[in-house]
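The complex appears here minus one protein chain, its other protein chains still in place.
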Amino acid sequence: MKELIKKLVETVGPSGYESAVRELVQAEIGALADEMRVDALGNLIARKGAKAEGGMRVMLSAHMDEIGLIATHVDENGFVRFTTIGGVRPHTCIGGRVQFLNGARGLIYMEKPESPDRLPSFEQLYIDVGATSRANCPVKVGDIAAFDRPFVELNGRLVSKAMDDRISVAVMIEALRALKYSPHELYFVFSTQEEVGLRGATTSAYSIDPEIALSVDVTRVGDTPKDIKMEVSLGKGPAVKVRDGGMLSDPRVVRWMVDTAEKAGIPYQLEVLEGGTTDARAIQLTRAGVPVGCMSIPTRYIHSPSEMVDYNDVQQCVRLLVELISAPIQLG
Amino acid sequence: MPELKAFLKQMISLPGLSAYEDPLRAVISEAWRPLVDELSVSKLGSLHGLRRGTGSEPRPRILLAAHMDAIGMMVTRVTPDGLIYFTEIGGVDPRILPSTPVMVHGKRAIPGVVAQPPDRLLPASVKGSPVEMRHLFVDTGLEGPEVNQLVRVGDLISFDTEALDLPGDLVAGHSLDNRASVAALTACLQELSKIRHEWDVYMVATTQEEESLGGAFTSPYEIRPAIAVAVDVTFATGPGVSDYRGHALNKGAMLGWGPNTHPYIFKSIKALTERLDLPHETEVYPRYSGTDAMGMQIVAEGIPSMVVSIPLRYMHTPVEIISIKDVERVGRLLAQYIASLTPDYANQIRWDEA
Partner (left out) sequence: MSELTPPTIGTAQIALLEKLSNACAVSGDEQQVRKIVMEEIKAHAEDVRVDALGNVLAVRRAQSEGALRVMLAAHMDEIGFMIVDDDKEGLFRFELVGGIDVRVLPGKTVLVGKDNIPGVIGAKPIHLTEDGETGRKIPLESLRIDVGQNGAKIKPGDRATFATRFRQLGPSLVGKALDNRLGVATLIELVKNPPPNVELLAAFTVQEEIGLRGARVAAYACDPDLAIAIDSTPAFDLPAWDESENSAYNTRLGAGPAIYIADAGTLSDPRLVRHLARTAESAAIPFQFRQPGGGGTDAGAIHKVRAGIPSVSVSVPGRYAHTAAIVARLSDWQNTLALVYQSLSNLDRSILSVHR
């Protein structure tokens, strides 16, 4: 699975421009899905199975897009100004490397700050691609870039850019691979444009009209030095999301997830996240409403070029997801 | 009227935070059951009560929505000593929290009080200033191990302030936003059961208004009404509310005017309040009404919408105040409006004067 994760996280695919990631996913699951289609916003929707006795139409969603940058101006000396795609913050950019969709590489640096203890704003940052003039700059206005950081393993923990949310994409692919039987009509949705407002989930949920849905996404942890106090940590298993900044999970779905984890002996954590949300929020409000929940993968340093997950957690997430979709769902 | 007040006080004694409205929905169902033809629950948990009209098929539908969810808190962590830290559900001003009685809904309902730590145990910058929610906690009086056995992350915390009867038909308590409107819808149903109406009426107690307008976006998609009316509370004049945004308590219904309101519906209802000699005022809002109408108006191809409000003091505190008379007036107005709807009223709805 680590090879799959490495391939996924090292692909360039910011919001709105996910086709390279989609092609990778299609290659991985092509033989496994009963039906695959790509919709108007680039979502990859893969159907597996049909509804049997006690089955439901279930939607699972992990987003393919990562946060990134888009060029707004190339100055006469070939320096590139940019704005952000999704939640990028200045302090994770300075000195960092980027790769554009067209292959050009560069680094981000900053103008001399007004005062040494103030963080620069994005207007004060620029990308240096090694060009010397506008004419020989390989980048033009509108070109798209992502952070450029290789995947690395540290003592059983995996670090890379775009763990948010390629790790969930990997979990969904592995769950599909490991699935032996399900009574449900399953829709594995590899969604687009989550980071800019859950846009892919909104439209894919409308077309599927599921009876129940789970998003699979990363969540914060509280186990690093002097950070926010949060009860989710690395190494304690998948997190069952009760609430985040945009959504309250359906209590029946939370109960179902907790009961399933307990019955299968899978460690889990209960998650309340203040700030941040996932595809589940958009799916919940589709058409006449959808009971939703979210399985979260605990992650450190989210939205930095070095996001960290625990490999055991990831494997437990795959297990839990398979357990959830292998049996009839009693929402009660 | 004593019945209505008793029903309202019963509702506000129950928890029913956004997405967790089950206990309240059960009580509303019981009250509505004898007054409607069909009761159902939406996929997200809104309560739909259908009262069929007497007109011939196909009958047009009107939807009246009052959100049943209330604000409160949710447990974020429990310390080994049994101190319970929390986050908000809906908008909670942390300044009203210290010393507030609450109920923690763990394995059982556990009473507690919100504690404000002394300044000497907080960052120096806090000294004398209101304490942020992240430093407040609930003290249940129980020992650490017992609390940890009963309470966990994600459990709910609701206000537990007892309701008060005040002279002048006033009621003070928590969750009057928006149970007062649910009571108004119930009063409307009671009046409808005594008069004729041609249209089908969907009474909806919506879920999750305080968080996401969840019920507002989803119930109309299922019901597809020709008109949607949001019944909510609005600001009453009093301490902290002294400009145009506040209206007097016990002076009748507030009729909403602004972009979420269809002018034709507004004018029909205003004319009716004048005909019935019911006290009322127009409440203008330049951009958003802050009610379920924001969601209902833009469902599918769009729905002509209206906002009718009950003035309320100290909104989003455990000591909200409303006038029972205002609740009755709104219920009566809505019933009479529904009774006035002719089968072709929907075709007459238009934006502009000819």
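Letters A and B name the chains as they come in the text, with residue numbers starting at 1 for each one.
Everything below uses one rule, namely that a residue touches a chain if its C-beta (ideal position, glycine included) is under 8 Å from a C-beta of that chain, and two chains touch if they have at least 3 such contacts.
On a predicted model such as this, the values are computed, not experimentally measured, just so you know.
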Review point. If the hidden chain were put back, which of B:G154, B:P304, B:P318 or B:G331 would touch it?
Key: B:P304
Practice item. Among B:P111, B:G240 or B:P259, single out the residue that touches the unshown chain. Key: B:P259
Revision key, fill the gap. Which of A:G95, A:P116 or A:G142 touches the missing chain? It is A:G142
Point to revise | Those residues of chain A which, in the complete complex, touch the missing chain | key: 15-17, 19, 22, 38-43, 70-73, 75-76, 81, 83-85, 123, 141-142, 193, 196-197, 199, 202-204, 206-207
Review point. Which positions on chain B touch the chain that was left off?
Key: 243-244, 257-259, 262, 282, 284, 286-288, 297-304, 349-352
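Here is the rule we use: only the chains that are shown with their structure count from here on.
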**Study point:** Where chain A and chain B are represented by their mean Cα positions, the distance between them in whole Å
**Key:** 35
Check your understanding: Which positions of chain A touch chain B when the two form their complex?
Key -> 211, 229-231, 242-243, 246-251, 254, 269-272, 274, 281, 284-285, 287-291
Exercise for review: Show which residues of chain B lie in contact with chain A when the two form their complex.
Suggested key: 18-20, 42-46, 74-77, 85, 87, 89, 134, 152-154, 208, 211-212, 214, 217-219, 221-222
